[in-house]
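What you see is the complex with one protein chain gone and the rest in place.
Every chain is named by a letter (A and B) in the order it is written, and numbering of its residues begins at 1.
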Amino acid sequence: MHASINTLLSDSQTPSMPGKSRVLKWRVVDIVVASVIGVASGVIFWAWGLAWSPLSALLAFTPGLEGLLAGGWLFAGVLGGLIIRKPGAAVYTEVVAAVVSMLIGTQWGFSTLIWGVVEGLGAEIVLALFLYANWRLGVALLAGAGAGVAVGLLDTTFTSYAALDIGYKAVYFVSAVVSGTVLAGLLSWLAVRGLARTGALTRFAAGRESGPTDRARTVSAR
Amino acid sequence: MTPEIRPSAIARVNPVAKLGVALLISCALMLSIDWVSAAVALALEAVLLAWCGLSARQFWLRTAPVWIAAPFAVLTTVLYGQDSGAMLFSAGFVSVTEGSVSLAFAIGLRILAIGIPGIVLLATTDPTDLGDGLAQVLRLPARFVLGALAGLRLVGMFIDDWHTLALARRARGVGDGGGLRGHARRFGGLAFALLVLSVRRGSKLATAMEARGFGSDEPRTWARESVFGVRDGLIVTIGAAIAAAAITAAVLLGTWHFVLA
Partner (left out) sequence: MTGARVTASGWGWRHAGRARPAVSELDLDIRPGERVLLLGPSGAGKSTLMHALAGVLGDDEDGDETGELLVDGRRPSASRGRVGLVLQDPDSQVVLARVGDDVAFGCENLAVPRAEIWPRVGQALAAVGLDLPLRHPTSALSGGQKQRLALAGVLAMRPGLVLLDEPTANLDPEGVVEVRDAVLRSVEASGATLIVIEHRVAVWQNVVDRIVVLDPVGGILADGPTDSVLSAEGERLAAAGVWIPRFPPAPPERRGSPDTRGEEVLLSADDLAVGRVPFARKRAVVVAHGLDLAVAAGTATAITGPNGTGKSTLALTLAGLLPPADGRLAATDALAAGLGAAPHRWRSRDLLARIGTVFQDPEHQFLAGTVRNELAIGPRALGLGGAEQAERVDALLHRLRLDHLADANPFTLSGGEKRRLSVATVLATRPRLLVLDEPTFGQDSRTWAELVRLLAELLDTGTAVLAVTHDEQFVTALADVRLTLVPGTGPASGHSMSNRSMSNRSVSNRSVSNRSVSTPGVSTHSVTTGPRERAGTDAS
């Protein structure tokens, strides 16, 4: 009993526990969990696409505020990036999500795939700039904003919004970035924190930052 | 979620070829906003639809999002599109001109022409065959293709989970009330609970896959060969021809309007 209490203390004091050697190669569990998150996000993307039509119709009478809805398609990449913490995780998760929503059927057809790649890259570049070593809230918000910039550029260049006047395009772009920061950055960060607390992320560094997960209760249990 | 696929000429085509066709047409049309390229592509696609084997019900159900989206995009463009020509109506931000109306017409056609082929080709594609094609024909990394395919299989379960989670909330006394805010909160709670369940399932599935030798760097074999044959090449050629015809027609008729210009 004494021994286990001692190990508990000494172990939780060693800072080496989570990131003693940062492994950037993807494990199977990284791939599968990223895929599952991507697939689940894809279903939400699809549902968001259905909700988008009436919502954007409401906003159609405002100049460019439809950009506020863009964040609904940006969270997958940030979420995947924050959980998996491996290079490419944001792009991979966002692309899987895009492909899944495309498989179910969206009005954007195959362009969904291209959007997914670029939006994922938007988040990925931010995470890469921090060398895949910083996962605080600020970085999450920036990654969300990065995805927002990506979608803002795409939408105002290649979609029907390209036909808008330049002022409306600017409003659209800014609202897309705001939407990405909040819906993709903030919400994803909160989701990861909540997930870590449920113990669902024990196989990921993201789930181990709050110290040993078996707590003192395993000691008191016997 | 897996589409109900009826045997048809298109269904037998290698999914990679279909991917190529849809990408070619989408990219070509995305380069310009004009009604000629969109209309030409749409007309040629309509001819191809005859071989896709979709029933009328399936077709309308699948493409419904496009038919809903197009009018809204048209509306936005009419109201806020780049103005030119005679002013037809104006109030506050809103200005409707001959230019914005013709632009809106082009946008509407373009959404249909980009959206429909993608949906129709995917409606005739089994995800497993697509995975085979991506890994064997395009040589994408097998670990990722199979990981994604395994994740995709869990979608059907998500729907059951969602339903059960909603019932459980009703049983816990928090399943209704609260107005719009209550609805939003419940939706958020359900989505998070689903995320927890899916990450846990994913972790277990990863273990099961590793236990069957998945994930090493050594080469693997494929029980089913994904063949990219002459017919598949022909399909890609037809796709390229549609894209080329659309662009050529627009350029010849002088309506071509490059998006970055």
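Remarks
Rule of thumb we're sticking to: a contact is a pair of C-beta atoms (placed from the backbone, for glycine too) under 8 Å apart; a residue touches a chain by one contact, two chains touch by 3 or more.
Here the structure is a predicted model, which means the values were calculated and not measured.
The chain not shown here touches chain A at positions 4, 7-8, 11-12, 17-18, 20-21, 23, 27, 29, 194, 197-200, 202-203, 205, 207-208, 211-215, 217-222. Touching the omitted chain from chain B are residues 2, 126-128, 146, 149-150, 152-153, 156-157, 159, 161, 163-165, 167-177, 189, 193, 196-197, 200-201, 204-205, 207-216, 218-225.
In this text, only the chains that are shown with their structure count from here on.
Per-chain Cα centroids separate chain A from chain B by 21 Å.
Taken in their complex, chain A has these residues touching chain B: 26-29, 31-40, 43-44, 49-50, 53, 56-57, 60-64, 66, 83, 92, 96, 99-100, 102-114, 157-158, 160-165, 168, 191, 194-195, 198, 200-201, 203. For chain B in complex with chain A, the residues that touch the partner chain are 1, 3, 19, 22-23, 25-27, 30, 33, 62-63, 65-66, 68-70, 72-73, 75-77, 79-83, 93-94, 100, 103-104, 107, 110-111, 114-119, 122-123, 125, 127, 143-144, 147-148, 150-152, 154-155, 158, 191-192, 194-196, 198-203, 205-207, 209-210, 214-215, 259-260.
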